[in-house]
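Missing here: one protein chain of the complex. Every other protein chain is in place.
Order of writing sets the labels: A, B and C. Residues in every chain begin at 1.
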Amino acid sequence: MSDDGIRLLGPDGKRVAHPTYSGDADPGELRALYRDMALARRLDTEGVTLQRQGELALWPSLLGQEAAQVGSVRALREGDRVFPSYREHAVALARGVDPLALFRLFRGVDHGAWDPDAHDVHLYTLVIGSQTLHATGYAHGLTKDGSDAAVIAYFGDGATSQGDVAEAFNFAAVYDAPIVFFCQNNQFAISEPNERQTRVPLHQRAQGFGFPGVRVDGNDVLAVRAVTRAALEHVRSGAGPFLIEAYTYRMGAHTTSDDPTRYRDAAEVERWRAKDPLLRLDRLLRAEHAADDAFFAEVEAEGEALAARIREGVRGMPAPRAEELFDHVYAEENSLVERERAEFAAYQAAFEEV
Amino acid sequence: MSDDGIRLLGPDGKRVAHPTYSGDADPGELRALYRDMALARRLDTEGVTLQRQGELALWPSLLGQEAAQVGSVRALREGDRVFPSYREHAVALARGVDPLALFRLFRGVDHGAWDPDAHDVHLYTLVIGSQTLHATGYAHGLTKDGSDAAVIAYFGDGATSQGDVAEAFNFAAVYDAPIVFFCQNNQFAISEPNERQTRVPLHQRAQGFGFPGVRVDGNDVLAVRAVTRAALEHVRSGAGPFLIEAYTYRMGAHTTSDDPTRYRDAAEVERWRAKDPLLRLDRLLRAEHAADDAFFAEVEAEGEALAARIREGVRGMPAPRAEELFDHVYAEENSLVERERAEFAAYQAAFEEV
Amino acid sequence: MTATRMTLVAALNASLRTALADDPKTLVMGEDVGRLGGVFRVTDGLQKDFGEGRVIDTPLAESGIVGTAIGLALRGYRPVVEIQFDGFVFPAYDQIVTQLAKMHARSRGLVRLPVVVRIPYGGGIGAVEHHSESPEALFAHVAGLRVMSPSTPSDAYWMLQQAIRSDDPVIFFEPKRRYYDKGEVDTTQPAAPAHTARVVRPGADLTLAAYGPTVATCLQAAEVAAAEDGRALEVVDLRSISPIDFAAVEESVRRTGRLVVVHEAPVFFGAGAEIAAHVTERCFYRLEAPVLRVGGYHSPYPPSRLEDEYLPGLDRVLDAVERALAH
Partner (left out) sequence: MTATRMTLVAALNASLRTALADDPKTLVMGEDVGRLGGVFRVTDGLQKDFGEGRVIDTPLAESGIVGTAIGLALRGYRPVVEIQFDGFVFPAYDQIVTQLAKMHARSRGLVRLPVVVRIPYGGGIGAVEHHSESPEALFAHVAGLRVMSPSTPSDAYWMLQQAIRSDDPVIFFEPKRRYYDKGEVDTTQPAAPAHTARVVRPGADLTLAAYGPTVATCLQAAEVAAAEDGRALEVVDLRSISPIDFAAVEESVRRTGRLVVVHEAPVFFGAGAEIAAHVTERCFYRLEAPVLRVGGYHSPYPPSRLEDEYLPGLDRVLDAVERALAH
């Protein structure tokens, strides 16, 4: 096993044998994985561009993490629930969340208000680690319901330092909850490298809570899918939670506000560029004749169409109405909110008269 | 190794050989350990009694945990810092904290305001787990100072579920802080047994954070001392933190407010009574002719004298002055507090006139 | 009318029992709530009757308790969480403030989190540190939470029913020093909605506004003022701290012209400030004296031997009443 974890597909696009996990996939599946990753990457590029153009307040790029996200999300069954952090654009896209919903969040039009039930994808969560507890509670609810669905909770390497994540690990372990904790170790929490977050590889964290953890090459979509599938099987069986550390790299800035040249080498970035997740699958597809030029051209065209739809959608997004300030504070009527709504309306009315 | 962990002295008072740890102690040391434990037990009995008599608001009994506390505190060097939870009466007593200070807290006269610098014993902390972070920060400060002192942080089995304790483990690991985390696993967090807090033995928790953890028979004062000494050596060497799980039992109620018959069997309590830490050492002392009847009588007399001093001290404790409400809110003069102090004084004065 | 006389604790227990029986989605969760029945026995017998799957002894971690309750709510459950004492809610504060309070607004109303967080609160029971606090202002300032506190067994029963049935998160403060006070509870006759205040003693000279544990103190003060000085004090039990039923308070103040607010929490930035500011703005020309506030000092809750001095007791309330009337 390389330091990058369990691997089934090398950076050179060659398959790697593994005693436990198999990268079996028919050509159609391989192409589908490629397409997911390529579209996500195209969406991501568009996010960065739109932010540069002033159309978005912020964009957190997933560049480099496509395999970790696509491999894991494609291991899920329908009905399994996803709790993302805030960088899981490939996950959201693969699951069918309207990509414009992501852009509404980063444009500042809403807080990312898609319907979590529509595609079993919970809202993005910005308070690091919080969602792991929601995911654990949800998973415990699945057990109560006698459901055989499972939960996957996404979080970063930095998040593992948060007390909430430790509590989630422990509650899930004590409750034997059907949850896969999926840590995308992209080597950085903004500027801080792994050494500032942990003394030992992150997948080991699970041991102390009494459940298994493994590291997988997060840039190898076949390995990620195989390991996540096995983990899901494990948690579904009632054996309790499972931790996956997907070893990957954040190729871009933390967000468009960040300047990574302040804290990391170009050489390191280059080393990781050689392990690009999309390029690997491209090589495999070509080597195994699983895809032809027409396929790649088709995916590219689809990506461009997606980007165009996003561009247009973003530019055309209506600004929210001011009254929305008061619309959803509570589910039930609330006298405090209604009074402020009335005051606001009166103020606006007076203002318009002037 | 028994399930109770590393053991050097059996319940029958017979020594047990161990490949790594040694229970070497000259007769004087053995007697001193016995004395510490016996005095703590006597103090504790007095606490329960005084509470029953209405002299104290509450008393958390340490009955059964004397060896865990005495064995660990006696492994410390002078200058090492102790961060207790709220049941470490034997620790405080052994370190020279005025026992009446403990009683002031549980009488409601103050919040347990001894001087942490006087005996290197920090204040009791009631918010479960909080002190483990203070202890970690303090230990990191020792490293910065180039000191070779170490820190020991006490907490319970229940506390291990708190996010703060996980964060303390991780900060200490990342900082290589010279700290021994000393978990007294007394089997219960109020009514909740270990299974509600953890899926695996608690000493394993450390592994996931990258430092060693061991279980020691917490009712065996020699084993606790030996293991704690080794752990302190480890942390002083710069090798990072160490976790000790002292496997013991809370023989009494959680506090005097608690009724343990609601949640545990008498039979279980009896099984643990057979492992009594004090009785074991008594047996050893007698078997090895390390103490005679006169010694035991002397310790008993000393215990009675301590109890009498406590009784008298508690009954004679002056009630705090009302003005103390305003005395220590801030270190520096504060206009808000001074205004309230003045209003209070005026109110009291007016009241007295009436 | 089939009222029964019971303690406030018994009323809460009965209310939880009703909720568990009525709706299989209701859960009770917290430290020691199961086998032990809670340190105050509010959940006594519930685990025995409804099972470990409905009444859950959780690990000792408040953030985890509230965080997993949110997850269970997302899955369609209605968790009623117990925080063991007021001073131990703070590890859960992040989950409450950044997640529980905001999910409905963040999702533009798509996600509802019907979670109740029960907190035994307040002093006067001779307890040690962290066991006597009144942190309600720290929740009332946060949009998205409802905050309430009953003062009688009947309100304890009914307001808890309403809290559990509410689709909004509710922070439910239980006046622990009134736990063993008895009162009539009619479990067949729904009480007034929890967000409304109630005039619990009418009077024309001055309004006393309170909630939770200090309502009884105010009633006592009204008694004494009537007996000793012939003063008619009106006592308003606010019941809800967020939102506040200002209409009821204003209505009372328009009649009396004077208002004193009494709570245990520190006065500085406390509920009394909001009430004084708001009512003064609305009743500016009607107030004959400034709104006075009686409450805790800006000092950590003191050791119990000082709590009588710290708490707003009868004498301090009467003193404020006198000062207001002297204007």
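Operating definition for what follows: a contact is a pair of C-beta atoms (placed from the backbone, for glycine too) under 8 Å apart; a residue touches a chain by one contact, two chains touch by 3 or more.
In this text, all values refer to a predicted model and were calculated from it rather than measured experimentally.
Taking the complete complex into account, the chain left out of view touches A, B, C.
Within the complete assembly, C:281 is the residue of C:22, C:49, C:184 or C:281 that touches the hidden chain. Of A:126, A:200 or A:279, it is A:126 that touches the chain left out of the display.
Within the full complex, the residue among C:68, C:84, C:240 or C:299 touching the omitted chain is C:299.
In the full complex, subunit C touches the omitted chain through residues 63, 87, 90-91, 93-94, 97-98, 101-102, 105-106, 129-130, 137-138, 140-144, 242, 265-266, 268-274, 276-278, 280-281, 284, 289-293, 297-300, 327.
Counting the whole complex, the residues of subunit B in touch with the unshown chain are 110-117, 122-123, 125, 127, 130, 132-142, 144-145, 163-164, 167-168, 170-171, 174, 324, 327-332, 334-337, 339. Residue-level contact of subunit A with the missing chain is found at 57-58, 105-111, 126-128, 158-159, 161-164, 189-192, 196-197, 257-258, 262-263, 319-320, 322, 324-326, 329, 336-337, 340, 344, 347, 350-351.
We take it that only the chains that are shown with their structure count from here on.
Farthest chain from subunit B, judged by C-alpha centroids: A. Rounded to a whole number, the gap between the C-alpha centres of subunit A and subunit B is 45 angstrom.
Contacts with at least two other chains are made by residues 163-164, 167, 170, 174 of subunit A.
Looking at subunit C, one finds that residues 58-59, 61, 63-64 touch two or more other chains.
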